[in-house]
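The other protein chains are all here in position, but one chain of the complex has been omitted.
Going by the order they are written in, the chains are A and B; count residues from 1 in each one.
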């Protein structure tokens, strides 16, 4: 269930309602009158909740899911667990987008606030915290003690910030829970909607982004870095992680404790880093990967597969650093003769 | 002609005036008294307008141009169409910069606004739109109906925003025309001056940037993404295109309908994408390229040449994805023996 502090759920809807909303068809024997209260990810969904399967990586999670209902493509029907009602669609992600939009019609609405009261009367600001000029704070937001919030920062409704945090100028934070002693540099963007839409021949359909950003204690986040909120699951930055400037962290990414992410790194949606992963500048990660504990990834690497714990990787596509060095040497040898004749 | 809503043209100037301003010399027989009213790109220039040629890619456009006058290098003089007056310079881009600066001396002046009236009295805000605290809106700007403009957004003079748009916190928009149902995330920068200057031994000469950013309906623009305005032509984002966070789109770039641009992509000046092009994260494009309809470019690619419609490319320099995979495999085989002896 989406955090009610940030999202208001509509409904309930019957399975038949949702079939109409999503232009999907019911599986044989599914109960049209089944009442659905909410959407949820496959691994957390339970009774009264509907989920979706759109990526074969998650077939096992689907087979083990306790969701009451699920949107799937026709070829996945036979993998469904017993008793799960199915909505069958050739484009399950789009169908899910429409269903989630029915439950959460306001999810993508930008909060504006009241110019007469930039700091909402219901916001709570802890003892000893200092708030600069031009700061806007939404309803029910909570800021801990001894924080410093620089000029022109924007904090969204119900966002929570711990004690002893520093937020740099013109940063914005929304749909997030921030720990203690967190430093966020100027212009960082935390918690906006990620890049979520279902594609097709006609116009794209926006997928409501229903998660949050959870930032652990002692985290550092660099200037102009962007961290999108989760799409349903959360985006998580583990305790003590250090993130440099201009880094992109997409929805549902999880960083374990103590990760170090140099400038201009990009991590695509749903990739998970275990503890103490170290990433050099400008490296990029495909989505849905798993990067093991203490792995080290060289600057500018392009990571397209999982990386085991303790490994050091480099290159594009990324490989073990030893293999990358070997390839670099081998490639250089290919041109040895040519180089001599050209240059001498 | 530059859009008079955004730029005030000075002049007219005679060809002789402009020869002095630009330290260029007139072509034999050119009419010193020819009156020029404005600068314009080669393909749109007409009577009373002066253009320039600085890149051999545009020699054909030069030969076909209807500009009254043009700044060119000496070796291009013979390619001029009949009747075109020429200003000849060894550094035509610098000469053009000086001429454009004479016509548009205020082009690079930053708008500041009046602290006593952050929202200018002449700005028009449509019914049902909500404007957050700290928002600044310049003279003659127009915002449509039912928009949500978050806190600390800055909208420049004469900018136009359609209906049902969402603008995230601390974004800034200037010299732009934005369609309906456009979503712009926090910190995005739309319409500032691009990277335009003529180089040389001495100091660089700024080239006035006289175009706009045109954003179609239903576009999404990610957090902290930057889209520079055109230099004379416009920068154009086609209807329904989706642009992720931290993307750089340089002056005069054009995206067709329905393009998808993942995070941290960079597109250099004057490159044009046809409809439904899909680009993976961190890919980069040289300037002045043409990317065909439905082309797909893998993450982290470095694109240095045109790409045909429907093609899938990857690698650096980018090549067909099949060839890139073959090269990856071939390179890996070069080290097979070494790998075994090292690792066994």
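Everything that follows uses one rule, which is that a residue touches a chain if its C-beta (ideal position, glycine included) is under 8 Å from a C-beta of that chain, and two chains touch if they have at least 3 such contacts.
Quantities reported herein were computed from a predicted structural model and do not represent experimental measurements.
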Query raised in the report: Looking at A:111, A:285 or A:316, which residue reaches the missing chain?
Result: A:316
Report summary line: Which of A:41, A:92 or A:222 touches the missing chain? It is A:222
Report summary line: Contact with the hidden chain, among A:141, A:246, A:286 or A:318, goes to A:246
**Report entry** Which residue of A:2, A:18, A:67 or A:131 touches the chain not shown here
**Finding:** A:131
Query raised in the report: Which one touches the absent chain: B:84, B:246 or B:273?
Result: B:246
Report task. Using the definition of touch stated at the top, determine which of B:25, B:79, B:305 or B:326 touches the missing chain. Result -> B:326
Report summary line: On chain A, the omitted chain is touched by residues 130-135, 148-152, 166-170, 183, 185-187, 218, 220, 222-224, 240, 242, 244-246, 258, 260, 262-264, 281-282, 299-300, 316, 328, 331-332, 334-335, 338-339, 342-343
**Report entry** Hidden partner chain, residues of chain B it touches
**Finding:** 108-115, 117-118, 134, 136, 152, 154, 170, 172, 174, 187, 189, 192-193, 195, 197, 199, 203-204, 206, 224, 226, 228, 246, 248, 250, 264, 266, 268, 282, 284, 286, 302, 316-317, 319, 322-323, 326-327, 330-331, 334
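In this text, only the chains that are shown with their structure count from here on.
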Query - Chain centre separation (chain A, chain B; CA means) in Å - result: 31
